[in-house]
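All protein chains but one are shown at their positions in the complex.
Naming follows writing order (A, B, C and D), and every chain is counted from residue 1.
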Amino acid sequence: MSFEWIMIPYSLLTLFIVINYGLLLTALMQKIGARVGRRHGIPIWQNYIDLLKNYSIRSSITHGVMFYLGPVFRLTGGVGLLLFVPTIFGSEMFSNLSFAGDLILALYFIFFGSLGMALGAGESGHPHSAIGVSRGLSQVTTSELPFALAVFAVALQYQTLSVNDIVAAQQGGVMNWTLFTNPLAVAAAMLSFLGSMMRPPFDVVLAPQEIPIGPPTEYHSSYLALMQTNRVIFPIAKMVVYMNLFFGGAASWPVFFLKIFLIYFFSLFIGVVFPRFRVEQSVRWFLIWAMPLGIAAILVV
Amino acid sequence: MQTLISQLQTRFQLSEFILQRDNLAFVTVTREQLRPLLLHLRDKEGFTHLVLLTAVDWIEDNIFQLTYLLGDRTAGCDIGVRLMLPRDVASMDSIHDLWPTAATYQRELREMFGIDFPESPRVDEDFILEGWTDLPPYRRDFDTLKYSQESYVDRLGRETKDPAAYMKLKLYPDEDNDG
Amino acid sequence: MSVRDLLSPFIAWKHLFREPVSIRDPFNREASERYRGFHQNDVEKCIGCGTCEAICQNGAIDMVIVEGVEGIKTRPGDSGLRPRIDYGRCCWCALCVDVCMTSSLTMSNAYKWVENDPDKFRYIPGVDKKEWDNVKQGYHRPDGHRLNAPERIEMPELEPAERIDSFVEIVGGYSVEQARLEADRCVTCGICVATCPTHMPIPEYISAVRDGDYERGLKLLYDSNPFSQICGKVCTRRCETTCAASHEGDPIAIRWLKRHITEQVPYEKYRDIIGGPLPATGKKIAIIGAGPAGMTAAFDLARKGHEVSVYEARSHAGGMTRYGIPEYRLPFETIQREIDLIVSMGVEMHYDTRVGTDIQMQQLQQDNDAVLLAIGLWLGRGTRIPGADHPHVYKAIDLLRRIRDGEQLEAPKSMVVIGGGNVAMDIARSVARLQKQQQGEINVTLTALEDKAHFLADPVEIKESIEEEINIIDSRGPQECVSDDQGKLVGLRSWKVLSIFDDQHRFAPTYDESDEQLHPGEWIVEAIGQMSDVSLLGDALTEKLEWDRGRLQVDDDGHTSEPWLWAAGDCVKGPDIVSAVATGHSVATSIEAMFEQKEAQNA
Amino acid sequence: MKDDFEKLLDQQPEKEPEPQERPALRDIPVREELVPRTVTAPDGQEIRIDPLQDYYCQAGPTVQTPAYTRIIEDLFNWARAESLWILGFGTGCGAIEMRPLMTPRFDAYRYGIQWRPTPRQANLLVISGYLSVKTLKRAIRSYEQMQNPKYVVGLGSCTINGGMYWDSYNTIKRLDDYLPVDLYITGCMPRPEALLQGFDDLKKLIRAGKAEGANKYAENFERYKTNQKRVIKDWDMPDYSW
Partner (left out) sequence: MADAEFGKADRSQYPHRRPDGSLDIDLTSGKYLKLWQGPNHPGITGNMSVELTVCGDEVVEGKTHVGYLHRGFEKLMERRTFIQCFPIVCRICVPEPDFNEYCYAAAVEELAGLEIPEKAKWIRALILEMGRINSYLMYLGGQAGAFGQGVIGQWTTYARDLMLDRFEELTGARIYHMFILPGGVRDDLPEGFDERMEQTLQEVERTLDDVYDTMFRNAVFKKRAVGLGYVDPALVDEYGITGPVARGAGVARDVRKDQPYLVYDQLDFEPVTGRESDVYARADVRRRDLLMSVDLIRQILSKMPHKGEVMATLPNVLHWKIPRGETYIRGECSRGEYGYYLVTDGSGYPRRVNVRGPSYTHAMALLEKLIVNVNISDVAGLMVSLHTYPPEIER
């Protein structure tokens, strides 16, 4: 695929849609979670207000350059991830900047954000941030490992490193999805997915009851707003990757919305009802349960 | 309870025995005998539970009363061992080695009454108060209302009238009632 | 880790499609029926006694002056103050509601109050209008939940059967324990002090009873009332009518507690406790009449060091307490102790000395720096109905005096008393005793214009009279003292009273003439009021003085229009022993002030 | 808002002519970890550490004016009002009613109210009842760590005039001496419904642009600090802590 200038406004449009969908979706997820807790939960538009509010805070203080760059890196990671994988399969407008090797780039971006965050939060000097970062890095590392293995398995399976091609290979019926063609890889990836969504049982990084609230402790006003923006983009971007790799991608926005919702809901479904693991417990959990699955997936392929 | 006390009385010099209830008695003991008595009660008589340790300020008599309340949970009865301490040399031997939890009580007594327990762990650390510079607040000669009014500012504009005085002012102002 | 442990938690998801349990509109949710919310006060019921302030451990309540609100005025029984509550202090424990003496203070179930000015959280419930003023729900003191005993400790008394045939004192007096319990009921509000004519420090001496410090109590008593022993037995105790406890229970037995103090202190110690007179000043004062008013003034002035002479027409001091009150209420001994105490302050007594005959007013005026007229009300008023001039129609006051003087009266077989005041009760009960002693049977009828609820007599008197088989017939207007053909009195004819006063509250009784009764009686006693005998003044002086409807006109201090002459006691105000004491005090103060003024002029 | 504050300023001189210094019965030691010291780094370099200077910033707060046009400021105020983030700091017994507030029965999330565990992200400090001197110190620090605009709600009668601890030696009586308070909710404890009402009223204040406590604090920084230091004897923190 060759680069065309029109792809830039197109991908910005994608970004716009995804941000809005993300804002609404996270609110919706909160509402669903609240329902389980027998209450109504936040209004569906609450995230917009919170975002606006945080941008409108008048004062902000910084702990150094990295502190400032942390959220920027994180946002870059989210946006980058989104932009370099095709959002809607087969659509000229919403394929974004995907290219032949985009799968590797995607993996890189997934990690990039966390690293940026780690640097920024580390700079803030707050012990809770520091603890959160060390926990985060160890957990992310182990949780991404099965994912990487799964991706590797999938790449092997389809013999390509282009997300687009992988999606293309899954077209033509539900049974063609990686979900069914390579269930082990999907299982490994989904377990890893749980680990990256910052929901119980793998939210020890944030853990409000222990280290309020982990890495972002010191972040506020526009920094926080940046992070919030990222928090709605990044999971979706990530889920786009998942959707493309394992669930047959999406050929239209409605299908996209539905699939993203379901994938997101999966993490919620588990997260609402479990407490969290300690960090070494979750590391061990990933190594014991998810890693073998990933390795098995490769071996099967 | 009664029999226990009479047994104790043969071994220790006890005074002022009060049987408050069937299952609660208070005895007064001398400083030297406190520790043997506590040990005896704990190890021989089954009073293994240190319920509380606190002080009472009898400022008129210039003494602090220390009350060691021990409980026998199996028999469901308690004995309060009282010890009179001169107020001006308020210092007492620590019993944290008998009950580790006594250290906390002793820290509080040190802070709130100014009764010292040398050897008790962390006894000089701030416990409840922080940066307190006045008299230990639980002492009777510390006036909390006075301190409060001196340190903090009440909201202005409050005043009250005594009904009888106000009626006098209003109904028979000229009269002098002193006879 | 079992599979069950992995799956079981997902049960939580069953709530997903259930309606949330949140309250739809939490802004308008009503609190429960009993909720202790913001205060309400029925300001018209409230008497401003300040008990709420006393019990509030937060110092949240101030008693503040409320002006310009209808129904709130400083008057006997109402201080005119109202509680203001500081919601920067309140903790909604409702002790103030529980202790409220009139149940005027209650709580609504309103609970929302947000303000950005912290000074606005102070308000006077009932006066400062709030939206919860008319809310019905909320905490009110539950029935039977009292923080102080509503019932008076009963006074040990002789049973009617034991007392009816003698003049032995009925009331036994409290024991120390009983007195302490009764004193315990007092809330120390001091509302009563204003009502007491002589403003005795009632809460203080009740506190003394509570503390068992009777000597302090006695000092307090005698500082304001040298007739404390007597008042402890026969005071009209107007204080008790305004007692805060009387609104929801029995008033404190203030009189009995006063009596208790005087009984507990040995008489020998009285003089030491009260203290002797000051050094002599050389000023001389003459007092005419050794009743409560005269003797009070004598006591006050003698203690100041003045030379006081009292002129009494009768053979004993005490005035109306000696000659007007039956012995079963006030034994002689009590009076004597009181008088002896006053005399011991250096008062010179001249018994059987009638001013006007034995000594002249002019003489007194010349010999003294001041003269006090305390001659009381010794002439009984008559009804002037037909037949009232019959020799067996008596004035109550005369009969009482004769009985107290020890005269051996022969009681009639039957007797009718006209009047519903204390004097009427006294004579009825005294004669009843004589009847019981002499004939073994009581036949006394008491009629009055008023209905029983409006009798002027003390309710206790009425109750005891009924116990003593006095036949009380209320709302009867006397028309004629009927005699038979032999001129023997047979009884009183009366009509039923429809109303006593007209629209302008003037005395103008109307009768139902169809309802006529004849109350049989060999004697008829009129007990409808007394007047003073002012003949001693002499015509010239009588002419000079100012008069108001038959009474001497005096200013607030008892000063007459003559600079050297004061008047006090029943002859200016009353009849009532404690008022007499009060006027005695004020005259003494006034005379003292006059002396000081003169001194200042001389100097 | 201005009025009552001026009133408050007027009141001060009459009541407190001079801060009463009580003779110290014992010296308050500086906490071990706050003592300035010299440490040797692994590479042999000597580093001078003064924790009170190094970890915190001494600069006072500044007044932050609304820098936008009216319409944008209004929009921002609306957003601020509809997104109240409460600092999860239960300073007194009032904290007990915060839990029902955030749970199914009252579900304050419905009204845009959430709690945040860190002062940096919170913009509403709820002083839930009495403040002991020891907590006051922490509350002040938490407040100062919050970002402008920030709001303070005093909850319960003890924040207004001492409440039932009016004669206690260890609790402050008037919150507005130490922090700028936007609203008070009376009660002991105020019910969750009353709290919701209070937050609703606070929203109105914010929307009207009247909740400028942070600027008030900056303007009168000296006075607040003087008051704070009068009661907090153990002042082992810089005047202002970012």
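Basically, contacts are C-beta pairs under 8 Å (C-beta built on N, C-alpha and C of every residue); 3 or more make two chains touch, one makes a residue touch a chain.
None of these values were measured; they are calculated from a predicted model.
Undergrad: Can you list the shown chains that the omitted chain is in contact with?
TA: By the stated touch criterion, the chain not on view contacts A, B, C, D.
Undergrad: Of B:I5, B:L24, B:I63 or B:L85, which sits in contact with the chain we cannot see?
TA: B:L24
Undergrad: One chain isn't shown here. Among B:L52, B:L85 or B:L156, which residue touches it?
TA: Of all options in B:L52, B:L85 or B:L156, contact with the hidden chain holds for B:L52.
Undergrad: Pick out which of C:R24, C:H145, C:R384 or C:R549 touches the chain that's been left out of the picture.
TA: Final answer for the missing-chain contact: C:H145.
Undergrad: Need a quick check: the contact residues on chain C for the chain that isn't drawn.
TA: Touch with the absent chain occurs at residues 1-2, 4-6, 8-9, 11-12, 21, 31-36, 51, 54-55, 57, 91-95, 98-99, 139, 142, 144-149, 181, 184-188, 207, 210.
Undergrad: Which chain A residues touch the hidden chain?
TA: 33, 36-39, 127-128, 131, 200-201, 203-204, 207-212, 272-281, 284
Undergrad: Applying the definition given at the start, please give the residues of chain D touching the unseen chain.
TA: On the side of chain D, residues 32-33, 37, 39, 42, 87-93, 95-97, 99-100, 103-105, 115, 117, 119, 130, 132, 134-135, 138, 142, 164-165, 167-171, 188-189, 191 touch the unshown chain.
Simple rule for what comes next: only the chains that are shown with their structure count from here on.
Undergrad: Hey, how far is the Cα centre of chain B from the one of chain D, in Å?
TA: Roughly 36 Å separates the two chain centres.
Undergrad: Check each residue of chain D and list the ones that touch at least two other chains.
TA: Residues 104, 107, 110, 160-162, 166-167, 174.
Undergrad: Would you pick out the residues of chain C that each touch at least 2 other chains?
TA: 20-22, 86, 88, 118-119
Undergrad: Strictly by the criterion at the top, what is the full list of touching chain pairs?
TA: A-C, A-D, B-C, B-D, C-D
Undergrad: Which residues of chain C touch chain B in the complex?
TA: 48-50, 53, 61-65, 74-76, 79-81, 86, 88, 118-119, 122, 189-191, 193-194, 199, 201, 203, 222-224, 300, 556, 585-586, 589
Undergrad: Which stretch or stretches of chain B touch chain C in the complex?
TA: 155, 157-168, 170-172, 174-179
Undergrad: Report the residues of chain D in contact with chain C in the complex, numbered from low to high.
TA: Going through chain D, the ones touching chain C are 1, 4, 7, 104-107, 110, 154, 157-158, 160-164, 166-167, 174, 176, 181-188, 190-194, 196-198, 200-201, 205.
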